[in-house]
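Just below is one structure, and these are the notes that go with it.
All protein chains but one are shown at their positions in the complex.
Take a look at chain A:
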Amino acid sequence: MEESMEEEEVLIYEAMMDDQNHNNWEAAVDGFRQPPPPASSIPVSTCESPGGQLLAVPTVSVDRKGPKEGLPMGPPPPPDANGVIMMLKGCDAAAAVAKAAPAPTPSSTININTSTSKFLMNVITIEDYKSTYWPKLDGAIDQLLTQSPGDYIPISYEQIYSCVYKCVCQQHSEQMYSDLIKKITNHLERVSKELQASPPDLYIERFNIALGQYMGALQSIVPLFIYMNKFYIETKLNRDLKDDLIKLFTEHVAEKHIYSLMPLLLEAQSTPFQVTPSTMANIVKGLYTLRPEWVQMAPTLFSKFIPNILPPAVESELSEYAAQDQKLQRELIQNGFTRGDQSRKRAGDELAYNSSSACASSRGYR
């Protein structure tokens, strides 16, 4: 009975959420709130706040995703069997009544029971967590992992955060953390396999997309889990969620591809126009963030994008620097680039980084 009512509420709620006409959105909410829910055979009247009952699941967004756009990677969302919803307040309030009922008098003693928060009134068993709470998070994470950076994110921050909050307060942090790590690991392993299957000419670009998409997803996933980060990962594990998640990409994607990627990058930098300078810059900077030691594999390449990683210039090598520069200039002339104005020498260097000049970029990648 409860289930069906919840479902109904959710459906209406989702519909409202989907409504892009925001002027009506508020009105719709109010309109929805005024009459008591039709299927309310449970004592909804016990909750002081009908508004508080609604807690839509993230699968809301998963549902919409299907028709909206093809997903570049990742599995299709699981059939939405139990991810429907759990609503909290309706049953919470009922439980509160049941809990408070046996207390004889409203003395300060029973306050301990009755003052228990509405949020945390219900005990979330591990089964509840597995059947209701995690699927909700799972759906949201799926969507965040697979959308493109900059896309509109239809997920409600408040709802997912509340879900994390409740799980943490009900001692499911350990399980939730392990589920999160497992989920993202699986996702990254799939990403890695897909990269492996890429043809060499698309490999660099695809790696760049995977890296950008993952880092973009972290921008949203990490804030959703800040409650768990602060009150479990930081305090109990002495780690940081963002670092952990970045490390997962290093271990499950970057490390597996670095040896095939690096030769391609080196080759690309000597071949103008093969990859866009921004892609090159992203990848190199990204790899450096993931593991600074990778600089050793191609110090010259990394030094184009990361300041101060090569040893400082020394006077004794000045003639060698000059020879290198002359060689570069000769090659440029051979390739059809004129020597140009001496005064633009510095400016050309700078241009290497903003990718607007083919001349500069060809030099920049050398």
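One rule holds in what follows: a residue touches a chain if its C-beta (ideal position, glycine included) is under 8 Å from a C-beta of that chain, and two chains touch if they have at least 3 such contacts; residues count from 1.
The criterion applied here is as follows: contacts and distances are computed from a predicted model.
UniProt lists the omitted chain of the complex under the protein name "Kelch-like protein 42" (options: "Probable cytosolic iron-sulfur protein assembly protein 1", "Kelch-like protein 42", "type I protein arginine methyltransferase" or "E2 ubiquitin-conjugating enzyme"). When the omitted chain is restored, the residue from A:Thr125, A:Ser178 or A:Thr235 that touches it is A:Thr235.
Considering A:Val168, A:Ala254 or A:Ile306, the position touching the chain not shown turns out to be A:Val168 (whole complex). Which of A:Ser192, A:Ser220 or A:Gln269 touches the hidden chain is settled by the complete complex: it is A:Ser220.
The omitted chain makes contact with chain A at the following residues, 17, 20, 22, 25-26, 33, 48-52, 54-55, 88-89, 106-109, 111-112, 114-120, 152-158, 161-162, 165, 168-169, 173, 219-220, 222-224, 226-227, 230-232, 235.
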